[in-house]
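One protein chain omitted, others in place.
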Amino acid sequence: MQDRAIAGQNTQEVDRKINQDLLGNVLAAPMRFWLLLGFLALVVAMAGGAVGYMVNQGLGVTGLHRPVMWGFMITNFVFWVGISHAGVMLSAILRLSQAEWRRPATRAAEVVTVFALMTAIMMPIIHSGRPWRTLYWAFPYDFSRGIWPNVRSPLVWDPAAITTYLTSSILFVYVALIPDLAVARDRSTGIRKAIYSVVAMGWRGYPRQWRLQIIAGFLLSALILPVFVSVHSIVSWDFAVAQSVEGWHSTIFAPYFVIGAVLSGVSAVVTVMIILRYLFKWHDYITSDTIDSLGRLLVVVALAWFYFFALEILFGLYTLENSELALRKMQMFEPPYSYLFITFLLTAFVIPVPLWLFRSVRRSFLWMTITTILVNIGMWLERFLIIVPGMARKGDLTFNWSTYHPSIIEILIVIGTFALVGMLILLFSKVAPLIPIYDVKEGQILRDKITIGKVDVPAVKREE
Amino acid sequence: MTTQHAQSPKWSMVVDADRCTGCQACVVACQAENNVPLNTDDIFKQKRAIEWIRIERYWEGEYPNIKARFLPVLCQHCENAPCEPVCPVYATYHNDQGMNVQIYNRCIGTRYCANNCPYNVRFFNFWEPVWPESLRNQLNPDVTVRSRGIMEKCSFCIQRIRAGTRRVKKEGRALADGDVVPACAQACPTDALVFGNMHDAGSRVRKMSEDKRHYRLLERSGTDPNVIYLKRVDPTATEGAGHE
Partner (left out) sequence: MNNGTHGHVGRAGAAGHDNGHAGHYMPQVLTKTPPEISREILAATRKVTPRYKLALAVTGGLLVLGIIGFAIRLSDGFEKFTPWAYTMATFAFILATAGAAPIVSVGQRMIRSHWRRPLGRAAELFAVAGILSTLLFIPLLLILPSADNRRSIWFEFPGAPHVYQILGVVGLAVLGLALLWVAAIPDLAARRDLDQPGAAQRWASRLSMNFRGTPRQWSVLRAGLRILGALYFMFYIWIVTIVAADFAHALIPGYKDAIFPAHQALNGLQCGLAATLVAAFLLKKFGGYNDFLTVDQFWSASKILLALSLLWAYFWASAFMIYWYGRQPQESVILRIFYAESYRVPFLISFFMLFLVPFLGLMWNNVRKSILGPVIVSCSILIGSFFDKVRVYVAAFQQGDVRADALHELHPPAISEVTPPLLPHAPDLMIIAGAIGGVIFLYLLAAKFIPPVSIWEVSEGTLYRKTVKFLKRSIMVMGKPE
């Protein structure tokens, strides 16, 4: 529920104001937009250089070795796949459950999904030994000899799940975007108008078009949910089916990863929304109420995540096997992992969750920015602490135990992915409004109130 | 091997931990035979040394009563190999002779197999291998030189197995014990490594594998290896060396 109605005397005036506010950046971006974009592009270029160097020289330039064969890049892959869960979580579930406060948040969430997923896909590809041959990974490459990808491998399930998810998320964004593209078409000129005309697919706002758009939105919401759950489950199975790595072979990984992904994804959406609010002055659209609701959602998700986290640790230690104990000892008590572990626990749970219990924190943009960034620091470390110590303390052959130090190349690549996602979101905001115009307008129309005694309770018009 | 003509051999190795002195002759022999890249100081420090067979050294006891224990570890050629199902491109598979084989051309280097190998015997070429000019002619022409970005591991000297099988066929007789000897077993001065056909009831490996000292490495993980270890004969030892 929004604090206040968008100022305006009548529907038309409100409409105009909404168009103006939300299309402002698409039609004429402010200077600070270009400055930020330039900076991010620079960082991305640096990371691109690092990737080029790595492909040219070989994976020797990373900190990987035997037995720690996966490191920062796979951590980063899991992290970005996790972030990508925000879009569906917010858009699909909240759309199906008709939560009103979702309206300004959906587009940003979906766009974060798409770009985070694109970034995530890059990670395992550049991380493979021969990236130029990775097409064979997911596609049969030799029909004549009957050689097919090995469907028993989780690394084949991965591309299948992720491309399905990416395709459906892009569709999801696009279907919700069409009415807004039509608004942009009607307000632009020249070549841009031509492009918008094509992508708006002749949208005129006829009843039949609306009906199709609504049905498509709902169908996609419902169909995308199983995909959403399966993607991170499959990513978790990359680890969980590997019985030889200490601490990976756990039955809880799939739901644990999914709920962790939702936690980090929703946090990322809050961060992104608040940044965009400052960047584009969307004070009327992204309000304290929006982040308050997201904050409540985060409390529930964080508690559920903690339950799974506790089960994972508890049942990991349960058998008291030497190798398991060695892993947990490294993960929790041996520097530098111990510092990372403490940081992870503090930032992912101990600091933010009690803070979110306070209404004033949930409604404060500054506090929500800080806490949600903290959560994502913690969740990145969580993935790292799950993936790396297990390999470093693999099995009973203690002769091979090792540790892991990332190289500067890997660090650059990780930083670059953050810049890349930021850059892509900014570029998108130049092309299409990041707050769904039609959805906000619809919310305005459906707003109502009910008077009980002396109190006005916000209400919404419902068909059912 | 008289009655089992049609049956393909099942290659196996017995490692007698009691005989191993940790001299590393097998490591060097393997290096030379299989065109394994040179393990320089630098590579060792990076922990990226490629040793298809390595000697694991464990210390037992407290100073001054300290003892070094040696355990040669090579690819165990598991019947139930965890590395095989996880490869997305079928670069590693099980052949009909009980061996776990690696197809270099197919490998794209996801390194998943290395993660899922409990014995840590799969190696990744982090760098393009280089040999000094003087060693160029030393390379074995029967073995592919692996480029960077792919996995490799002990092949049970498959080139020798093929050569031995061909020779035996040409001579028109069945495989006998000793027709095929991998480089490590050939080089071992104490005869700690014995290679042979497990399907051959008279072979040395078959007999040695029935020794009461026999065990398999990390037996509990259910990988069912084709490499069999014989326990060290040591009244003071408390545990098998593999169970440190």
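In order of appearance the chains are A and B, and numbering begins at 1 in each one.
Here is the rule we use: a residue touches a chain if its C-beta (ideal position, glycine included) is under 8 Å from a C-beta of that chain, and two chains touch if they have at least 3 such contacts.
Please read these numbers as outputs of a predicted model, since none were measured by experiment.
Q: For the full complex, can you list every visible chain touched by the one that's not shown?
A: A, B
Q: Would you mind spotting which of A:R32, A:R211, A:K281 or A:H405 touches the chain that isn't drawn?
A: Touching the chain that is not displayed is residue A:R211.
Q: Which residue, A:F253, A:W356 or A:Y404, contacts the hidden chain when the whole complex is considered?
A: Once the missing chain is taken into account, the touching residue is A:F253.
Q: Footprint of the hidden chain on chain A, which residues?
A: So the residues of chain A touching the unseen chain are 1, 15, 98, 100, 179, 205-207, 209-211, 213-215, 218-219, 222, 226, 229, 233, 237, 240-241, 243, 249-255, 307-308, 311-312, 314-322, 438, 441-442, 444-446, 448-450, 452, 457-464.
Q: Applying the definition given at the start, please give the residues of chain B touching the unseen chain.
A: Missing-chain contacts on chain B: residues 80, 85, 220-222, 239, 243.
The rule is short, and it goes like this: only the chains that are shown with their structure count from here on.
Q: Can you work out the whole-Å distance between the CA centroids of chain A and chain B?
A: 44
Q: Can you list the chain A residues touching chain B in their complex?
A: Where chain A meets chain B, its residues are 57-60, 64-67, 69-70, 124, 127-130, 133-134, 136-138, 147-150, 152-156, 238, 241-245, 391, 394-400, 402.
Q: Write out the stretch or stretches of chain B touching chain A in their complex.
A: The contact residues of chain B facing chain A are 46-48, 56-58, 71, 73, 82, 85-90, 106-112, 114-120, 123-128, 148-151, 217-218, 221, 242-244.
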